[in-house]
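All protein chains but one are shown at their positions in the complex.
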Amino acid sequence: MAEKSLSPADFNHKFTVNVRFHEVDMLGVCYNAVYINFFETARLEYIKAAGLMPAKGIFSDGNIFFIVRNEINYRGYAYHDDILDVYSKISYIKNSSFGYDHLIVNQKSGKVIVDGKVVIVHVDLKSRKSKRLPESFIEKIKAFEPFVKILRE
Amino acid sequence: MAEKSLSPADFNHKFTVNVRFHEVDMLGVCYNAVYINFFETARLEYIKAAGLMPAKGIFSDGNIFFIVRNEINYRGYAYHDDILDVYSKISYIKNSSFGYDHLIVNQKSGKVIVDGKVVIVHVDLKSRKSKRLPESFIEKIKAFEPFVKILRE
Amino acid sequence: MAEKSLSPADFNHKFTVNVRFHEVDMLGVCYNAVYINFFETARLEYIKAAGLMPAKGIFSDGNIFFIVRNEINYRGYAYHDDILDVYSKISYIKNSSFGYDHLIVNQKSGKVIVDGKVVIVHVDLKSRKSKRLPESFIEKIKAFEPFVKILRE
Partner (left out) sequence: MAEKSLSPADFNHKFTVNVRFHEVDMLGVCYNAVYINFFETARLEYIKAAGLMPAKGIFSDGNIFFIVRNEINYRGYAYHDDILDVYSKISYIKNSSFGYDHLIVNQKSGKVIVDGKVVIVHVDLKSRKSKRLPESFIEKIKAFEPFVKILRE
């Protein structure tokens, strides 16, 4: 069964960006890899909103995260100076990894431009191997995102 | 059934890049969106190798292409100045769209760094709607990639 | 005689950016070329504020502009998520070209991070040769920037 498409109403977090000149390609549209940057910038705002950004900035508490999968569907075009709302949520948490859903909508037209799914793994600073997520992380996400699926053993 | 992982032996086309300084992030590894650029640069070399690049450069013959889906799995890290072999192939062709498989391997260690799948659609220059791929395109790809799946109606 | 350093008080226009994750390099600081993007994004906001952005977006009225010179001095470091105020002004206008001054200041510390000068030329859409700036452009800049030097023949 096909998964239900997400809409802005399914999200608690929104971050807004303008498409900058250098982000537009020779076809006059926002270049495909740029949305990956938008997702990432939005996730860091999400982490702040959820109370999870360390006081001295990302990674400063020794918790390192790497992306293990990016998946993005392009459903419309964005142009220079378009205002885009980037919606993000953590939809599930496993032992050492968790998954985000993203949706980017043109603020003026309401049209969906892209959707995406990103998987992130918590990694040990030295070994760069995956490492169980701390309980405090799960608690903060549950408070911020009541419908998150906890898939831990 | 899980899909079989691809290896370099499954590809006819290889394009080599060095990880540049500005492509490395604050964790000291090649930034995740950069691989999307590597895929794209490799595909344009692939198109040239298959005899499909118009004489006056990309899009100059009125055939416009947009990416509709990017999918990428990160399986290792790449560092500044690493030499990476980017393998590409068109694995199927539909009416107006076609799909690529990519694999990026560290040339020195032989380790797979990322794999990915990209879907591209042929678009009408004016309407920006999808448009049936010309037969000449299919013929050239079949000559270059004998095992490509033709899924046309 | 050395030119006097500019300070925020010398500017009428400010545009604020956050340093994004992908803009930070492996030394942990904002990558040097990124400031060129900040200058450019700030200039487009400046052009809007001065009433010079065409209704259908940049270049849509046939006035094309190219950069002929970028000059940038790095006087401090910026880090991930720093809030930077980008100050911009057109300081002189010649026959077909004009010059910007830029200053980027860390909003929290008040420290100057970079300063820069950019020269831009108005270009004919077809020939890509320089083309005299229209009077309407000069009038709007003079209204927005009363101390601009007019160096026209």
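Order of writing sets the labels: A, B and C. Residues in every chain begin at 1.
The rule is simple: a residue touches a chain if its C-beta (ideal position, glycine included) is under 8 Å from a C-beta of that chain, and two chains touch if they have at least 3 such contacts.
Since the structure is predicted, the reported quantities are computational estimates derived from the model, not experimental observations.
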The chain left out touches which of the shown chains? A, B, C
Among A:13, A:43, A:80 or A:122, contact with the omitted chain is made only by A:80
Contact partner of the left-out chain, one of A:24, A:103 or A:148: A:24
Which of C:32, C:109 or C:136 touches the missing chain? It is C:32
At which residues does chain A meet the chain that is not included here? 21-22, 24-26, 28, 31, 33, 80
Where does chain B touch the missing chain, residue by residue? 18, 20-22, 37, 40-41, 44, 57-58, 79-81
In chain C, positions touching the absent partner: 26-27, 29, 32-34, 36-37, 40, 59, 64, 66-74, 77, 128
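The rule is simple: only the chains that are shown with their structure count from here on.
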Answer with same or different: of all residue numbers used at the interface between chain A and chain B, are over half used by both copies? same
So, in whole Å, the Cα centroid of chain B is separated from that of chain C by 37
Quick one: chain A and chain C, Cα centre-to-centre, how many Å? 31
Between chain A and chain B, what is the gap in Å from one C-alpha centre to the other? 24
Please output the residue numbers of chain A that touch at least 2 other chains, ranges allowed. 37, 40
